[in-house]
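A quick write-up on the structure given underneath.
One protein chain omitted, others in place.
Letters A and B name the chains as they come in the text, with residue numbers starting at 1 for each one.
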Amino acid sequence: MHFSTPIFYLVSALVIIPAVLMVAMRNLIYSAIAMIACFIGVAAVFVTLNAELLAASQLLIYVGAISILILFAIMLTRRRSGAICLFFHRQSWAALPAGAALAVVLGIVLGSARFSAGSAPKNPSTANLASLLFNQYAFPFELASLVLLVAIVGAVLLAMRERRS
Amino acid sequence: MKAAVLLIPLLPLASFIITGFFGRRYFKDKSHYLSVASVAISWILSMYVFIQVERGQTLSWQLYTWIAAGKFHVDIGFLVDELTAIMLLVVSTVGLMVHIYSIGYMHGDKGYYRFFAYINLFMFSMFMLVLANNYLLLYVFWEAVGLCSYLLIAFWFPKLSASNAGMKAFLVNRVGDFGFSLGIMLIFVTLGTLDYSSVFAAAGTIGGGMVTAICLLLFTGAVGKSAQFPLHVWLPDAMEGPTPVSSLIHAATMVNAGVYMVARSSPLFAHSHTAMLVVAAIGTFTAIFAAIIALVQNDIKKVLAYSTISQLGYMFMALGVGAWTAAMFHLLAHGFFKGLLFLCSGSVIHALGGEQDMRKMGGLRKKIKITYWTFFIGALALSGFPGLSGFFSKDAILSGAFSGGYWYFWIVALITVFLTAFYSFRLIFMTFHSEPRMDAKVFAHVHESPPVMTAPLIVLSVPTVVAGLFLGIPPESGHIDHFLHRVFAAAIVTPEHQFGFLSGSLMAISAVVGIGGILLAWHFYLRCPFLPAATCKRAGRLYTLALNKFYVDEIYFAVFINPLRRFSRWLWRIVDAGVIDGAVNGAGWLALGAGRLLRPIQTGKVQGYLFAMFLGLLALMVVYIILTL
Partner (left out) sequence: MQHDVVAIVPELMLVAAALVLLLIDPFLPAKGRRGLSWLGIMACLPAAASVWLARSQQFSTFSHGIALDGFAVFFKILLLAVAALAMLLSEKHLARNGRLLGDYYALVLLATVGMMVMASAIDLATFFVGLELMALSSYLLAGFFRHQLRSIEASLKYFLTGSFASAILLFGMALLYGLTGSTNYQQISIAIGSGSLDGHVIVIAVVLLLGGFAFKVAAAPFHGWAPDVYQGAPTPAAAFLSVGPKIAAFAAIIKFFTIMLGSEQARWVPLMIVVAIATMLIGATMALLQHDLKRMLAFSSIAHVGYLLLALIAAGQSHSNFGSSAILFYLAAYAAMNMGAFGVLVFLANSARFNDSLDEMAGLARRFPGAAGVMAVLMFSLAGIPPTAGFLAKFYLFASVVDAGYAWLAVIGVLFSVVSAFYYLRVIVYMYMREPEPEVAAVMEPGGGRSWDLSLGLGLATAVVIVLGVLPAPVLNAAQDAVAKILGS
């Protein structure tokens, strides 16, 4: 067992806390802050996996850009909290045991799993990543630009005022 | 001959297209010109084909390849043999007569052009059905004739009962067709072909259980289309359609498609004793069951409808006991005389201005003479009066059952002969004899139908009288037996035997029973008119049962339809509970505006969907765990 393994599990477990808080908070601002904490936690998980580039981009993009955008969006809209508390929805009584059951099934199966990809760890260095991205996965990488294009078009379509009014 | 075979269906199709598209605007009350002309030519061509076949010329013609997918291969093509020729004869003759009759009957109807277009479409489909050379093509036109039949049943759709009857016919037939399509699929999968000749050539190689399964599934289709118990419920309701339709589709042609299909599949059925027995049992039961109901019905068309069901039951009994030729013989004879009877009833209804209840008829004998006499001839044939076509064909079935060793079917069939004769003449006596029971004003207006309607009656009564003499003498080796011998050669199980003492006495018995039924009806309805009411009171519960058609409809509602309805509502509440909320809220939030935009999302709908997905995943995993344990 690699020395970073316990740290990985610890950090991963910690990430769940802000994730739950984000959904549970009544106040949207608190939710947003919990979300930022969650993003940072995910960056930490990447660090424990030696994926420094991913960690850095996680911090830059998610924590730096997206979170700020969302905070602005929340502050610019008038309503600050949801009308109804989402967490203790009547469905949650059923959802809790079901979630637990799914977690148990997944935990049992995946806990004892043998992953062959894990046995020969790939080096997630920046250079390696770049070579993968621009060689083997060049096509999906380029295709992702179209996804971004659609996202921009969508933002314009949904948010922009009608041109003639 | 190829040209003739191609033109027989295509002419009505062309007429359908032209009349259907241009009828409303251009033809209007002249819509029948093209229609009748096309069917008349088809009739002449059918006669020509019949004569050619009689001279020994048959045709098997692949037109083009429909499905050629790997090992599966279905052609579109025609098969013309003796069986086809007989069907063509019935379909084209009755079809032509009904077309001519409809000129008078439908005169002035605002859907005049529509009627002729539909009925042309039906003729096309029915011709194609009998000409098809494989099961898939048969199925396609099997559905197509059904479709035309629903269209025509619901022809007067502003009447709610008419459109409901059309719907019912469609749905009940779906049940039969469900089995039929599975049967065809099973043939497809076991033999890799649907072509008649290859299927029948390979019939012996299918395993015993499989051939029984195939035959029973095919028979399910026949049960639906030919209105056999327990799927007979649509046919009486189908009487909501115009009477020429009842005559053509629901008596003489389409309902015979089931009989034709089973007869066509005789090489398959011959390999399954079980299936044959089922066919015979269902047929026999339906014959007597429907005859009992027919005894007490008061609607003139309903009596004839139940009579049709009962007579079709006879044919299936004949098929089931291996008397293939007898079944086809009866199909032919029944096609003529039942078509005639329906047209006559239409003439009666026409004369009375739409009245169908026999309790409000009577005494019409003198007023509408042609209708009366042709009706009388038809009823005699139906009762099996010696010398008429029905007598010979019915006798062929009875002796087939008896000599095949199925004496129990024979007894039931004999009782049915008696009942048939009784209700036929109950119909005659209630309608035409005794005192008129309608308003004097109505009675004064009673008038004979125009020649365009009575001429088909007269024409159809000719084969009703003579068909038996021409085809059926001597019994069991008459003209029709020789004609059809080649088709059924592979399937005939009982050896042919000569007309002898046994057959002669059987014939005498059935003649006596038939005449007995007529006499009893006479006794009941003319000599002692108080007797029916008294008997009904005596019969009590049985009478109520028969009057209500043994509550089959009600049972279906209670057992199938209502539970299905309840089930889907239940499912709706469980699975899609959000819908009501959504609809109720929907009106609200559209009015209240953007403030409530997210409300439907927050009232649990999306969470509900996500939760369902989540549970789905869990359930799949659990299913797997259970399966591997």
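List of remarks:
In this text, a contact is a pair of C-beta atoms (placed from the backbone, for glycine too) under 8 Å apart; a residue touches a chain by one contact, two chains touch by 3 or more.
For clarity, every value in this text was computed on a predicted model and none was experimentally measured.
Taking the complete complex into account, B:L610 is the one of B:A37, B:A534 or B:L610 that touches the chain left out. The hidden chain makes contact, of the residues B:A37, B:I51 or B:L171, with B:L171. Listed for subunit B, the residues touching the missing chain in the whole complex are 65-70, 72, 136, 139-141, 143-144, 147, 154, 157-158, 163, 166-167, 170-171, 174-175, 177-178, 181-182, 185-186, 188-189, 564, 567-569, 571-572, 575-576, 582, 586, 589-590, 594, 597-598, 600-601, 605-606, 608-610, 612-613, 615-617, 619-621, 623-624, 627.
For subunit A, the residues in touch with the chain missing from this view are 105-106, 109-110, 112-118, 120, 135-140, 143-144, 146-147, 149-151, 153-154, 156-158, 163-164.
Note that only the chains that are shown with their structure count from here on.
Of all the residues in subunit B, the ones that touch subunit A in their complex are 598-599, 602, 604, 607-608, 611, 614-615, 617-618, 621-622, 625.
Residues 82-84, 86, 89-91, 94-95, 98-99, 101-102, 105 of subunit A touch subunit B in their complex.
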